[in-house]
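For reference, the structure is listed below as structure tokens.
One chain of protein is taken out of this complex; the other chains stay put.
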Amino acid sequence: MDSPARRHDNTRLPMTSSPVPARTPLLSAHHLAFSRNDEPVFGPLDFGVGRGETLLVEGDNGSGKTTLLRVLAGMLPATTGEIFIDAAAATRDSRNGRMLWLGHRGGLNESLSARENLAFLAGLYGTRDGMTTASAMEYVGIAGWIDEPLRTLSAGQKKRVGLARLLLLAGDIWLLDEPYANLDRHGIDLVNTLIAGHCAHGGAALVTSHGAVRFADPNARHIRLSV
Amino acid sequence: MTHDPATLIPATRLDTLASVRGEIRPGAWRACVALLRRDFLLAWRRRGELFLPLLYAVIVTALFPFALGPDPQLLGRIAGGVLLVIVVLAMLPALESMFRSDLDDGTLEQWLLAPQPLALLVLTRVIAHWLTTALPLLIVMPFLGALLNLPVNVLPVLMLALLLATPLLALLGAVLSALAAGTRRSGILLALMLLPLAVPVVIFAAGAIAAAQAGMSYLAPLVWLAAALALAIVLAPLACAAALRIAVEA
Partner (left out) sequence: MSRSYIPHFVHWLGSPPNFYRFAGAWRPWLMAAALIAGAIGLYGGLVLAPPDYQQGDAYRIIFIHVPSAWMSLFIYAGMAVAGLIALVWRVKLAEVVAMESAPIGAAFTFITLVTGSLWGKPMWGTWWTWDARLTSELVLLFLYLGVIGLYHAFEDRRRGARAASLLALVGIVNLPIVHYSVQWWNTLHQGSTVNLFGHSLIASSMLWPLLVMALATHLYYFASLLGRARADLLELEGGKQWVRELVLEESR
């Protein structure tokens, strides 16, 4: 059997230019800063991510990459500065349903199978047109495990279920916190392919990385956070 | 084999997502059904745990005649109040796990970013929780009542009082469970926090039972319970959602 993971071998794809012109950034931050107990964690930052663009947030452990993503997702309040979505100040309502979050906690229940987990999340977020749980699992190369309880899957396979979630659910802003963790070389390529595909369709992605993994897209924009 | 990224995700309409978001977002109803289905599935996977509150209630009920003597008159007089307290205590252990596993595995982060109001998801969770933990207790109540010689004419009032009191306790418990979800261990803490909130619930439910037993009108305390339940259905999910946002901040 052709291992589905193999299919993503060597997908160092040239980035196609975005079909949607990035005039107003999809997500932007203006003087965004966060302090924990009055100790600055990051910022002030100014950046924007347009449709079709990827923003790579780099920095060492403890430099505030995850915190930045949590602030953008509205899980933490910004200390100063503003966040805009489509040039309008971000509110809980304008944010929710458009952002897909992949954190270090997978957001998946271990007692349920991938199919059951994804069906629940699809009920919340809605799916992309033409995408089903089965086809999403097929893309990430673990279709054979779709009905197994997640508990029985390896860490890398669970991560892939998380990636299938990105592919399945509707939402144009991806917030990916260390998506490369726990993944082998094929998995890393898969993440890059997914991000490229998402961006090619007018989505945007913010990806944190501690810098050990080279991101495929040479045109991706970077923010470096320092401790 | 190469992939064109544009064809990797087939036929998506992400570029038009912003303009047609209203249609793409699943409705509240669909989300609630998905959550109910998930919670029932999980309850079914761990169906052994469903019997634990029942077992607890049966054990405690069986202890009373041994402690107080088997005098049917005495047992019949206190049965209503005893069963009420047993139900409150039997509901307590399950409250602790109401949000904890969802916080630990990151599911709550997905709730927070979902397009539906968080309070609505919370209310759905409370309904699922009530159906899987409190409803079985209500079903065995006639049997437990028989063990304690509960007068037959009091049983319907006890059932009615519990039908109003248990969802109320589940709603109050959800708020406390969400508040305690960010702490490491919360068993006794949850009981300590629940006591002041449970006092009025117990008073009114027991008041209705006592009135029925004395042959008086039991309507007033039941109406008070119903009013408190209506208030809690509106306020508790909001408080619970606020508590969950604090819990997710970690």
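Things worth noting here:
All chains are identified by letter, namely A and B, in their written order; residue positions are counted from 1 within each chain.
As a working rule, contacts are C-beta pairs under 8 Å (C-beta built on N, C-alpha and C of every residue); 3 or more make two chains touch, one makes a residue touch a chain.
Quick caveat, the model's predicted, so the values are computed rather than measured.
Screening B:Leu63, B:Val85, B:Ala146 or B:Ile203 for touch with the missing chain picks out B:Ile203. The omitted chain makes contact with just one of the residues B:Leu123, B:Leu144 or B:Leu179: B:Leu179.
The set of subunit A residues touching the chain not shown comprises 37-38, 77. Mapped onto subunit B, the footprint of the missing chain covers residues 175-176, 179-180, 182-186, 189, 192-193, 195-197, 199-200, 203-204, 207, 210, 224, 228, 235, 239, 242-243, 246-247, 249-250.
Basically, only the chains that are shown with their structure count from here on.
Taking the mean of the C-alpha atoms as each chain's centre, subunit A and subunit B sit 34 Å apart. The part of subunit B that touches subunit A in the complex is made up of residues 1-6, 8-15, 17-18, 21, 24-26, 30-31, 33-35, 37-38, 41-42, 45-46, 101-102, 104-107, 109-116, 121, 245, 248-249. By the touch criterion given at the top, residues 7-9, 11, 13, 15-16, 19-20, 51, 73-76, 86, 95-101, 103-112, 116, 119-126, 128-131, 139, 167, 170-172, 193-194, 196-203 of subunit A touch subunit B in their complex.
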